[in-house]
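Every protein chain except one is present and positioned as in the full complex.
By letter and in written order, the chains are A and B; residue numbering begins at 1 in each of them.
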Amino acid sequence: MAGGASDTVVRTGRTSRFVIYTILTVFCIYYLLPLYVMVVNSLKPLDEIRGGGMLSLPQAWTLAPWSSAWSTAQIGVEATGLRPYFLNSILMVVPAVVISTLLGALNGYVLTKWRFRGDTIIFGLMLFGCFIPFQMVLIPMARMLGLMGLAGTVPGLVFVHLVYGIGFSTLYFRNYYAQFPTELVRAAMIDGAGFFKIFQRIMLPSSGPIAVVCIIWQFTNIWNDFLFGASFADFDSQPMTVALNNLVSSSTGVKEYNVHFAGAIMAALPTLLVYVVAGRFFVRGLMAGSVKG
Amino acid sequence: MGFLDIKKATKSYGAMQVLHETNISVEEGEFLVLVGPSGCGKSTLLNMIAGLEEVTSGEIAIRNQRMNEVRPADRNIAMVFQSYALYPNMNVAQNIAFGLEMHGVPKPKRDEAVRDVAELLQITQLLTRKPGQLSGGQRQRVAMGRALVRDPDVFLFDEPLSNLDAKLRVDMRTEIKKLHQKLGTTIVYVTHDQIEALTLSTRIAVMFGGHVQQLGTPKEIYDNPANMFVAGFMGSPSMNLFQAKIAVANGVPQAEFSLESGQIGVLPIVDPSVASHAGRSVILGIRPEAITDLDGADRNSKAIHTVKANVEITEPAGSDTFVVSAFGGTEITGRFRADVDVKPGDVFPFAVNMEKAVLFDPETEQRI
Partner (left out) sequence: MVQSVPSRQGPGDWLRSALPKLVLSPSLALVVIFVYGFIFFTFYLSMTDSRILPSFGYVGLENYEKLFRLRSWSIAVDNLFVFGGLYIVICCVLGLALAILLDQKIRAEGAIRTIYLYPMALSFIVTGTAWKWFLDPGIGLEAVVQGWGWESFTFDWIKNRQMAIYTIVIAAVWQTSGFVMAMFLAGLRGIDNEVLKAAQIDGASNWALYRRIVIPQLRPAFMSAFVVLAHMAIKSYDLVIALTNGGPGRATELPATFMYSYTFTRNQMGIGAASATIMLMTIAAIIVPYLWSELREKS
């Protein structure tokens, strides 16, 4: 995205500028409101929420909902809090992101710099795999994980996310490497570098920006996944999203809204942090993924 | 057998043949330029020599060794690319040394070689910079350094000057020529710029439509173009080509052509054998510098003839004035001295040096 590089030349008068800023501000409030609701209500006692004070700041500030959500809240049958599931998510996300990014880089390199007959078809097949409704693979995948001995385990989830992450990783790296001058690869060939040497010495050192984009994309997608987690995880291998949903929708006992909100923020925090820290790349990545096919 | 031999080489992509059977033999130390408009097959041929594109049929040989199946890295060639293709993540010294590193040359030797080349090209002070911090001319030098350091059998240049501005291009051209004279290496050089071709080369291959149209020294190409394409492509302003009819008067063949005034222009032809074409239409080719004002004509020529013709436009260009008229219904340009007093609308005697005139068959476009 051309960060303000070429704004429109359209001119606007003072009144219309006032209206524009007002509208933009109203929508800022709209987008921030749920976040505000989550934050303030995670910091107040339950009775303040019940008393119709959802939009007010806490009168008695408290961190109790946070500690409850983290370590003592009832998830499913056990009162473990979200901590073990947070760990599951980390253990699931890191290997899946690293491996799918590496594979995507290699695939993108082959598909742009070592082209062969039919490469576009192969890329098309991989790309279509990104868009299928995953309901279509749930039944056979459950069986396959069983056959592989990975059913109900974190490595099983890693594998699933890896398989269905390859398409997007390949898309990112292919689009990026397509812009990468082929003459550089030719020069390196004449200089005597082989397939892997060119990748390692010429391509990889220039892949920083797209690697960041790809990692952010995969991280967000895999961290936020619910369907695979709900389908393939056992109680002790559930990721954060599934545990959060269990916490919120458990029908037994009192609804501890403040604990739910604290848990929701915990589930959102890693991706939100990544987004704030590397937001520019994130935007650019989304653009690359959707505007260019 | 030359040093670099291209024998019956062709290149096709599927059904499309982009390079027709080509034979060129390059001697050691020669500077061969492949020149032609874009899409003529010159870069394809260069890439085939480099091993970056497969040879469809025929053979490429260096030092009598068949190269078709040899990897680019093992052909002992070096290449300078149009974009320079400097590795953006490495500094200048690393860029130059990369090829040596890949060929397993030990570090101390690499450093020494890089130093020598940097000195030769006067880029020693740039060695620690990244390509992004260099100007176009400096990048060009680094790219040459990367090629030189390998001490290859053949240097390949792919339009190396086309990304430079006009002045730098002229300077670098001179430097490349100096370097060639100093090192005496064999060079194959691709360009679309005919002036580069004429100034740099020891021999030129003019290419068009996947065919080598003519292979020869710059002088041969310029003075004796083999066909109308070569005549029109080489030289700037390009050679005047206009229709004329051959007639014989007093046993001397002459070309007759229409003028704007309705009169017939007549120019006697030096070669008496042309008489056998009497009555036929031909294309007469005369370079602008062979059409001058009378005082500016070549004193050594024994065949200066004048044609009185209307001046349509004059284009003062500093050192010369180009004067445009129409011969045989076609615009022609003469190169007059700058201070000749000539205005549009004048009827002026154009002095034509017929020693430099060439004739083409209008059907085949080949030389007669």
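Going forward, a contact is a pair of C-beta atoms (placed from the backbone, for glycine too) under 8 Å apart; a residue touches a chain by one contact, two chains touch by 3 or more.
Small disclaimer: the values here were computed from a predicted structure and weren't measured.
For the chain left out of this panel, the touching residue among A:A64, A:L91 or A:L138 is A:L138. Across the interface with the omitted chain, chain A contributes residues 1-12, 17, 20-21, 23-24, 27-28, 30-35, 37-38, 41, 49-55, 103, 106-107, 110-111, 113-116, 120, 122-129, 131-141, 143-144, 162-164, 166-167, 170, 178, 182, 185-186, 189, 194-195, 220, 223-227, 230-231, 241, 244-245, 248-249, 257, 260-261, 263-265, 267-268, 271-272, 274-276, 279, 282-283, 286-287, 290-293.
Convention: only the chains that are shown with their structure count from here on.
Mean C-alpha position of chain A lies 57 Å from that of chain B. Residues 50-52, 71-74, 77-79, 81-83, 85-89, 98-99, 102-103, 146, 150 of chain B are the ones that touch chain A when the two sit in their complex. Those residues of chain A whose C-beta lies close enough to touch chain B in the complex are 181, 183-184, 186-193, 197, 201-202, 205-206.
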